[in-house]
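All protein chains but one are shown in place.
After this line comes chain A, so read on.
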Amino acid sequence: MFFRLRPCALDELKHTLSFPFVQTVEHGFPNQPSALAYDPKLQLMAIGTKSGAIKVYGAPGVECTGLHKETATVTQLHFFPGQGRILSLLDDNTLHLWEIEQKEQCSHLEEVCSFMLPGRSGIESTSATRVTVLLPKLSCDLLAVGTEGGGVHFLELPSFTLLDRSIFQDEIMQSVPEEYKCGKSLGPVESLQEHPQHPDKILIGYSRGLVVLWDLQIFVVCVFLLQQLESLVWVRSGNSFVSSHSDGGYMVWPVSSSTPCTHEPVTSTIPYGPFPCKAVNKILWRTTESGAPLVLFSGGMPRASYGDRHCLTILQDSQHITLDFTSRVIDFFTIHCIDRDKEFDDPLALVVLLEEELVVIDLQTAGWPTIPSPYLAPLHSSAITCSYHISNVPTKLWDRVISAGQRQCHLQTHTNWPICGGKNLAPSPKQQELLLTGHEDGTVRFWDASGVSLRPLYKLSTANIFQTDCDHNDSLTQAGEEDWPPFRKVGCFDPYSDDPRLGIQKICLCKYSGKLLVAGTAGQVIVLYLCDEKSDHMIDVATVDLLQDREGFTWKGHDRLPPKSSSVPFAPGFQPVVLVQCMPPAAVTAVTLHAEWNLIAFGTSHGFGLFDYHRRLGFHSRCTLHPNDSLAMEGPLSRVKSLKKSLRQSFRRIRKSRVSGKKRVQEANAQLAEQDAEVTPVQRRIEPRSADDSLSGVVRCLCFADTFLRDGTHHGPTMWAGTNSGCVYAYALDVPSQDKFSEQSVEALLGKEIQLMHRAPVVSIAVLDGRGNPLPEPYEVSRDLAKAPDMQGSHSVLIASEEQFKVFMLPRVSAKTKFKLTAHEGCRVRKVALVNFSSVASEDYSENGLVCLTNLGDIHVFSIPALRPQVRYDCIRKEDISGIASCVFTKTGQGFYLISPSEYERFSLSARVITKPLCQLDVDRPHDPSELSSAGVHIIIPCHGIISVSVRQSHTKPMAHTKPSRQERASLWVMLKVKVQCLKCRQLQSSLEQFSHVGFM
């Protein structure tokens, strides 16, 4: 990480602030999950992803993450129950052992060793040794590995020593009676299951349909199925097992040593027959005390009518529910009793990992309701279009939002979260933080961002105030369209937007008054307020013409959204006050709200408007279009080659949520390259920005401030607007006092117009008070929540353009300081924020800084108002355009950005405010083998005659904690771990030998 510290000003030196950059935690749902595991002893769940990450979750706040060095898909994950060890299989056919390590207050996942099955001598084909299934024995000392070649190998754990007792296919073939042989090959090993009562017995299922039970080396019993095998599971008693098949059926088989070979299952059903069905991919059989066993299986739907559904069936006696998910089922497990003395499984809950979300079903409550997840929130249930963060939320607003949110949840139980391993050590957050995400379907979701787990609080939908083609009633609660199968829609992932115009573009919330401003793609600007009662009312609609009779322009883009003409019922929560529609209905590009003055300001690519939502009156608007700008008029949908492009866009929109971040970046790059290719391949034109660049009129930022614009002695309300062409308009507002508000109207008078010479887009505008601090938010001073700004000294305005930062003195607007970032570094400003950094040393010392994210993905911190560079960090890959675009800073020096469509990475620049998982996991790792593995030397079995020895990890540990004498120091325990790898085949060849007490030094 690149780090540079410039000398600070004298007063800064007293309390030198450090800006350590740490990426603290990932919020949301892991992108492209591929494997799931559960440790019933520690009550931990692990999720593996296609990018090679392993994420372990326990009780809320307990989580840790590990990332494989190889970016390969994690195909399987297995816990060693209670030991805090995880075994992972990647699709490059390597096995990895991970351990949960406790360091200070954090738990970490660390890779201990990796292993690859050696090729069998004489067989060159790699598919023969390709691992298909893993079975760690419950005793945790042995691992059975099934391969594509049909062999089953045994490895000693945790050293990964290959034992000489592999079962090869030919052995099986010899033991199996003649009529059970189907051709020459048995197919890959499809399932390995340990007998629940006799650990030595292993059930081996082959893909072609042969199932055999082995007791160590001895063949016990075998059955042959007519259908291709998909999965096997033991019944708890061990007297029978269940197999599921590719034809959509499952069978229960008896196990008795009296009849070693059988054709006849106890029962055989195809639940969704008789028409052809899809395969039952996985089946679980759980016995209950109440009688009938619970059968849970995924897939098996009738091929013709519901073959495209992602379903999981829960069957118990006559109860039958088909959970209908919106994305593919990756894996599922039940949380049940594992006590061997108990007779029944008695499952508590079913945990289903889907491609886009996690669903937990309460199996103890009648009706099998869902349990809301405290983490792994599907942020991307509809694609995220914008985000907004509010720090230090007042308790009043917080409680009201939560209570409004609780009334929204139907069909959810409030049973405790069943996955509750580990202890959360993080102190309860000092202040409440809200993260608001705007989505493509017109919803705004409120998340609790105070802690490690991002918890959904409330969902606001703006679609219901418009007439759209679709009914926006919550379809999730509605029952399925037909009686059979008994579908129940579960989960909230819904990537399909009814109308792209509903998409939320900008959000602004006043945390003291509960006023919310939401603006969307079709120029709609909605002012809402928080109301605890239900209501049913008409919506006030106002239209603001931003073109101001400018001639020669015709809008060719989408129409505005027609508001509903009748009254609309609203649930308790945020309810609309007024809907302002911009004409032409271009997407809103900037909004701001001043609840104390009852004013909002909004801007599009055509101009900006000022609106008094108390009197429902637009009192000023201004067109910012340049006469030559034709592109702005065409709107987003009809720009050149419209049909082809919009088709491509809509496909992309559908795909977007499914494609990984990496792919999206590639796509974006390809798109960029495509655009450039039309001109010249890899050359760039050097031309200064001119006044008539396209889209120069786009309003980029708006801000209200109480400052000096008219003269140096009288301050008053002002509004500032910055455009894409480097133009800043400053208005003096005449806001009547509170009591006269309904009589007098607000007036706006243009005070200053600043044309930045370099014409770069204005990214942000902020007014600083006499001491150089940002002005407080509305209501903060009048409610004694913040220090009053210094109105004595002269104010200044900070204008951040894409290329440089400038501070101008007010009211004369004379340049004071500036920093030309692009001229120096060649990077352009994407996001800026004024951040309050508090010192670690003293509680009450804090300093304001300007934080800026550039198009190269690096973060710069500058002092204000001196604009001295303080520090620079690489944060986001510069290719990750969507990540950079999604970044949002908090007021305390943290930030969020999307690392995938479904995950926010949280980072912190403040030494004081860091939100990271602090947790403790009490692992019970048997001492002996772990000591062996960490205090030994792995000795080499030559594989191709080439041996390499690499010391991977070594640390010394003194015998006693007292200061060791010279003698003692000479005999320290040296823990060496030597990893031995064959250089030619990159295979790990290792054996174990005690090698711990070494005279050293």
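Basically, a residue touches a chain if its C-beta (ideal position, glycine included) is under 8 Å from a C-beta of that chain, and two chains touch if they have at least 3 such contacts; residues count from 1.
One rule holds in what follows: contacts and distances are computed from a predicted model.
Candidate names were "Par-6 family cell polarity regulator alpha", "Transcription factor bHLH48-like", "cysteine desulfurase" or "Codanin-1", and the UniProt protein name of the unshown chain is "Par-6 family cell polarity regulator alpha". Per the touch definition above, the residue from A:A292, A:L617 or A:A823 contacting the chain not shown is A:A823. Which of A:T554, A:Q683 or A:S842 touches the hidden chain is settled by the complete complex: it is A:Q683. Only one of A:H27, A:H594 or A:K752 touches the absent chain when the whole complex is considered: A:K752.
Checked against the hidden chain, the listed residues A:S428, A:S566, A:S814 or A:S842 yield one contact partner: A:S814. Taking the complete complex into account, residues 548, 550, 620-623, 626-627, 680, 682-689, 691, 709-711, 713-714, 727, 732, 749-758, 760, 803-804, 806, 808-809, 812-816, 820, 822-828, 855-856 of chain A touch the chain not shown.
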